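Missing here: one protein chain of the complex. Every other protein chain is in place.
First chain written, first letter: the chains are A, B, C and D, and each begins at residue 1.
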Amino acid sequence: MNTIILSAIFGVVMMFTGIFVENKSAYRHIAAIALLLLLGFNIAESGHYNIFKIDTGYFLHFEKFGLLFNSVCIFSTLIYVLLSGRDIEKVGKNVAESFALIFFVLCGVGISTSYTNLLMLFLGIEIISIPLYILTGSEKRNLKGNEASLKYFLMGSFSTGIMLMGIAMLYGSGGSFLVEKLSVARLSYLEALGMLLIFFALSFKVSVAPFHFWTPDVYDGAPTVFTSFMATVVKVAGFAAFIRLFESRYGSMGGQTEHLIALAIILTLAFGNLTAVFQQSVKRMLAYSSIAQAGFMMFALFAVNDTAKEGLLLYAAAYSLATIGIFAVLAKMDDMTFEGFNGLAKSQPLIAALVAIFLLSLAGIPLTAGFFAKYYMLSAIVKTGSYLGLVIIGVLFAAISAYYYFKVIQAMYFKEGEEIAFAPVTLTFKYLLLGVAVVIVVLGIYPNALLSLLYF
Amino acid sequence: MPIQYYITLSIVLFCIGIVGVLTRRNAIIIFMCIELMLNAVNLLLVAFSKMHNAGAVGSDANPTAGVDGQLFVFFIMVVAAAEVSVGLSIIVMMYRNTHSVDVNFLNRLKN
Amino acid sequence: MSTTEILFWFLSVLALVGATMVLISRNPIHSILWLIVVFFAISGHYILLNAQFLAIVNLIVYAGAIMVLFLFVVMLMNLNSDTEPQKNNWMKIAGAISGGCLLLIMIDVVSGSSDMQNKTAIVKEGNIGLIKVLGKVLFTDYVVPFEISSVLFLSAMVGAVVIGKKEKETPNP
Amino acid sequence: MNQFSNLVYLVPLFPLIGFLINGLGRKSLSKPLISLIGCGVILVSFAVSVGIFFEARHFGNTPVIVNLFDFIKVPGFDIPFGFQVDQLSSLFLLIITGVGFLIHVYSTAYMHEEATQHYGRYFSYLNLFVFSMLLLVLGANYLIMFIGWEGVGLCSYLLIGYWFKNNNYNYAARKAFIMNRIGDVGFLLGIFWILSKTGGTLTYSQVFAQASSFSTFDVTAITMLLFIGAMGKSAQIPLYTWLPDAMAGPTPVSALIHAATMVTAGIYMIVRSNVLYTMAPATQTVVAIIGLATAFFAATIAIKQNDIKKVLAYSTVSQLGYMFLGLGVGAYTGAVFHVMTHAFFKALLFLGAGSVIHAMQNQQDIRYMGGIKKYMPVTHITFLLACLAISGIPPFSGFFSKDEILAAAYEHNLILWVIGVITAGLTAFYMFRLYAMTFLGRFRGTHEQEHHLHESPSAMTIPLIVLAILSVVGGFAGIPEVFASNAHGLEHFLSPVIAQNTESHQLNHGTEYMLMGISVALALIAIVYAWSRFSKKPEIEEAEGAGKLLANKWYVDELYDTVISKPLLASGNVLKNVVEKSGIDGIVNGVGRGIQYAGRQIRLMQSGQVGNYILLMVLSMVLMILLVFYGNNLNPIFNMFK
Partner (left out) sequence: MIPVLLIVVPILTGFITFFIREERSAKAFALLSSVATLAIALMGVLMQNSKQLSFDAAWLQMLGSRFTLSLDGMGKMLTLLTAISFPIIFASTYNNKYKNPNAFYGLMLLSQAGLLGVFCSFDLLLFYFFWELALIPAYFLCSKWGGEKRIPVTFKFFIYTFAGSLLMLVGILYVNFRTPEHSFAISSLRNLNLGVKEENFIFWLFFIAFAIKMPIFPFHTWQPDTYEQAPTAVTMVLSGVMVKMGVFAVIRWLLPMFPDASYRMADIVMILAVIGMIYASLIAIQQDDMKRLVAYSSIAHIGLMGASMFTNNAGGIQGVIFQMFAHGINVLGLWIVVDVIEQQLGTRKFSQLGGLAQKAPTLAILFVVMALANVALPLTNSFIGEFLMFNSVFGHNPWLGAAACISIILAAVYTLWMVQKIFYGEVREAESRELKVPVNTQLMLVILAVMVIAFGVYPQPMINLTSDTVSKLIAQIK
């Protein structure tokens, strides 16, 4: 509860900051401090320390997994704010409001990772979505931003409608909105249809094919800084919500559910990877790759066992950190095509090396966190004892994914480019980026560093 | 009234909303159709709420059974209102920039 | 056929006709007006189901506030049937067919649901839809989501301000 | 008792040392020093060999085996690096080191004009050659034999291609190596077959001891495979074409290859494996037929050759055919006998030819020679003696050895004998054609050549004389019973290593005299005819008709070229350009391109229009709901992924 309440409060604080503080660069410092506090209190909550004694039993339930997931999200956001804070300032005029919205999103994330009631799921998802519609469109004069925002909004509301229909059907069948009341085994068609509709809607939120169409356009159109946030924290939070609902319960969707999810996974991997191969713009490539990564995270949903949850946590951390890192660098560049990266290794050796590490992590190369993330996902499926074919398809697509990630590395290291228009970066930025890379490598060598937190 | 009637009615309304979303290009109309979908859901929820309440009528076991369904409708309305404010402002913003509400007017983002 | 049944069928037909008219009207203003008709019909259903609170809120919030907002916007933009963008026909057909398929399948699935056979929604009686009952539950059991929805409003408010405020530069290409 | 035999490793060791010193020091050593080392090491080996030879008489049936170290020892088999000294190997040691030494001495003069560096290289190769050959005959098991076997192939490659600037010579060298390799593969397969039957040993004594338990099929297969090896090394049909081409090397090398080493390896190997061959009559028949065919076939070609060395080369092929005939009819001793006598006179012939070529300033075509008799008396006399020896005129050595083989052939099958005798006649004919055209008649070369014509230095003539003596008297080692009381000395000497000798003692003396008479008569007629014809009217014009066919060696090279080389190269080309590029790599790249293509197509779904997106979403919802509720029929498809 600490996270939810505090993040709402901090959001309000940021709004007031916007009124009373003139200095724009102060916002991000305040935001960073707030995030640090948030992180602290969230961790404190894992140790059963609550500031507010509120009985939320009927709506929210806080457990290790959700809290750790929150921590990962908050930590990622912290890194994000630290790395990209300056870029946020450049977008639009309402900087403080942007920060406020980010905090509101975190509030939604907190709800999504701990709801026990479909009402809270609905509210959580909406609290996440509405600020994002706004952030996407926050560059008001940018037609791409307008377009992205409109698309996102229309399709988002549409999927909300679908989800509500599903919730209504579940209610009709079970008479309650409590998640735990949902039957483990399929009882009625109504309930099955309801689950299915919710599945569609959540698939939309985490951009699982064939409900992914908004993703590339929106990620591409949104201001780069917010794409970074959307593609990482928000997406993994969506997965947390997803797995919370379907954990051990997807049997209620009907007999062919396994097949359905398998199909969705294959489609997601195929759409994401194949389309990413063809992209010219790194930003758009990352958008497609985020779809592909979502395909991998769906493995957790398919397997729904302990390994899957651990893996999802690791995946969230690995994926978010690496993507935030890349986007932070991307935001400094004018030319976002692959050619734009040509020769980066020469002009910015350290940054190029770090970006390479992030890309390696995304590609799932050993000794990076991305490897273990993928490893856990695959392992989770293998542990179900069937569907080895799915795993094989997964790895083959992972190999394809290496293709487009390595294209960036190639551009940076092996191709000669003209002088790169690269916004000046501070030393702090570099060290921070280095820190992120270190975290990724540490998780790649010793993933237990994160996962053991689940069990102590 | 048999619950099937209500279910059918709301599904029909819901699907009309979907068809509207699919067949119109005016962003405002599309948005309205989405509102129509939400209302279909609301109707269904209320009907279910009364259905679940049916068992409670005449027994003291749980007189308020089904009340959460109606409360859910209340929250949907809340969210819908919030969405409308954001959505309409987005549409207005777009109209200001392009003088069009055609959703296909802007399609720089593709492929 | 009892009065309730007559009312039920009347309201249902009204809602469906209204909904259909929303999407076939060429003039956006007509669409809005037809949508208001639908909302009224739905409110009628609520009353039939003895959910007076929701019936009133529905009228106030939807038909009153939201639709008026829509109307404002449409009028602000001076939209009429001439400026209305039209989809090409095959897109319309495709949309109608796929929507129709969805309808058929959903109806088929739901009507096959065993637990919905022989269940009824109580009309005209039951007090859960009354303000007293709802209010009590809302402010006791449902206080958490009630408070949390304030965050939603806050962000919507921020959004409306951020996006709605006018900026002076020319649009970027 | 066996003090020499236990030092047998010294025999190959000295040539090896010579190889290393001359090879590494070829730039710093002076020519005389190189000659001294090159010849000296062989002389030492020869001395040790003589010692061993005299000890070997007393070995009886127990050869001396000297195991130096474990060569390959793994679970499943155990092959020591060991030498076996017995009568057979000691005899070959003597031939190799003895004749080899003479050739070395001869080379010091013959190669004198080479630059020091290449001179050193030459001698190191020669030493290596001798070393390999010694390994071949000394090995106590088939693997060591194989090492020497391949080693002589390598050395022939190096020596044939000695003048590496000339690409034709290089081709000849490569051809020799590859042809040998083909045979070697057969040999190797034979070794594998033996290994699979003996349970991991290749040591002769053990193999032969177990041989009785092999099935006939196995023995036949093993012996056939080994024979393929012999075909390559000893230039039998169909793998003989390398040998005439090997004339590209310096002439002493030809002498070494043809006389003392390399080509006799096949004979040695089969004699060594006589236990197996005796058990495989089918193989023996094949050996006999191929041997005879080669003998005849090569003899026909030799008739029309004009290159002095080519004639000798084909005569070698032909004589080797004889030896195989002997092996095929079971006359192992006869074959060895012929190897020995052939070593003497063929070395003599080549060295004589070398002497002539040397004097003629590298002119090798006999059409431009003639009348050299008076300029080079020593060469002339020794060459004539060798010709008589090879033609089988009594009492020269060739007569006895050839007679022993023919006698065995006669006993085996009359047809073999008839063709054998005809071939003998042909041999006499072409040898004396060569002799007459070279030494008799009028000199047909240029004035300058005539001016330079003179007898070779003593380093060349002395070996000629020694060899001539051996060619004359060498035959008495295996004189048949008809002529002497303690006859078949060689056979008695070799009897411990040859399990079962089918050579006849049953032929009565009358028949034997008759056979000898016929062959000698035929040879004499041929000699007289050739002498009279070619000394007066040398054959200078191009051959025509059947003669052209012979002159072009039956077009066998061309045949091989079209049947084997070209298809091989063409298939390589097809594989490289079609199968590899379009086929296998095409698939690999095709996958990549397919992915890109799919990416291009799929991205078109991303049309940028909300309506389309939602339409696709609704459609997929419909399909997915269908799948979940009505999709039981699709299970088989999904089960594929399980």
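Please note the rule applied: a contact is a pair of C-beta atoms (placed from the backbone, for glycine too) under 8 Å apart; a residue touches a chain by one contact, two chains touch by 3 or more.
Predicted model, so just to flag it, every value in this text is computed and none were measured.
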Contact set (omitted chain vs shown chains) is A, D
Filtering A:9, A:178 or A:367 for touch with the omitted chain leaves A:367
Contacting the left-out chain: of D:33, D:47, D:154 or D:524, that is D:154
By the document's definition of touch, the residue of A:16, A:431 or A:446 touching the omitted chain is A:446
Chain D positions in touch with the non-displayed chain are 69-77, 117, 143, 146-147, 150-151, 154, 157, 161, 164-167, 170-171, 174, 177-178, 181-182, 184-185, 188-189, 191-193, 195-196, 200, 568-569, 571-573, 575-576, 579-580, 584-585, 588-589, 592
Absent-chain interface residues of chain A come out as 310, 360, 365-367, 375, 378-379, 382-383, 385, 388, 391-392, 395-396, 398-400, 402-403, 406, 410, 413-415, 446-448, 451-452
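Simple rule for what comes next: only the chains that are shown with their structure count from here on.
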Rounded to the nearest Å, the gap between Cα centres of chain B and chain C is 5
Residue ranges of chain B touching at least 2 other chains are 3, 7, 17-18, 21-22, 25, 30-31, 48-49, 51, 65-66, 68, 71, 75, 79, 82-83, 86, 90-91, 93, 97, 103-104, 107-110
Two or more other chains are touched by the chain C residues 87, 91, 94-95, 98-99, 102, 106, 109-110, 116, 145, 149, 152, 155-156, 159, 163, 171
The residues of chain A that touch chain D in their complex are 150-151, 154-155, 158, 162, 189, 192-193, 196-197, 200, 204, 210-211, 213-214, 216-217, 253-260, 262-264, 270-271, 274-278, 386-390, 393, 400, 403
Listed in rising order, the residues of chain C that touch chain A in the complex are 106, 109-110, 112-116, 141, 144-145, 148-152, 154-156, 158-159, 161-163, 165, 167, 169-173
Counting only contacts in the complex, chain A reaches chain B at residues 119, 122-123, 126, 130, 133-134, 137, 140-141, 143-144, 146-151, 153-154, 157-158, 160-161, 164-165, 167-169, 171-172, 175-177, 216-218, 220-221
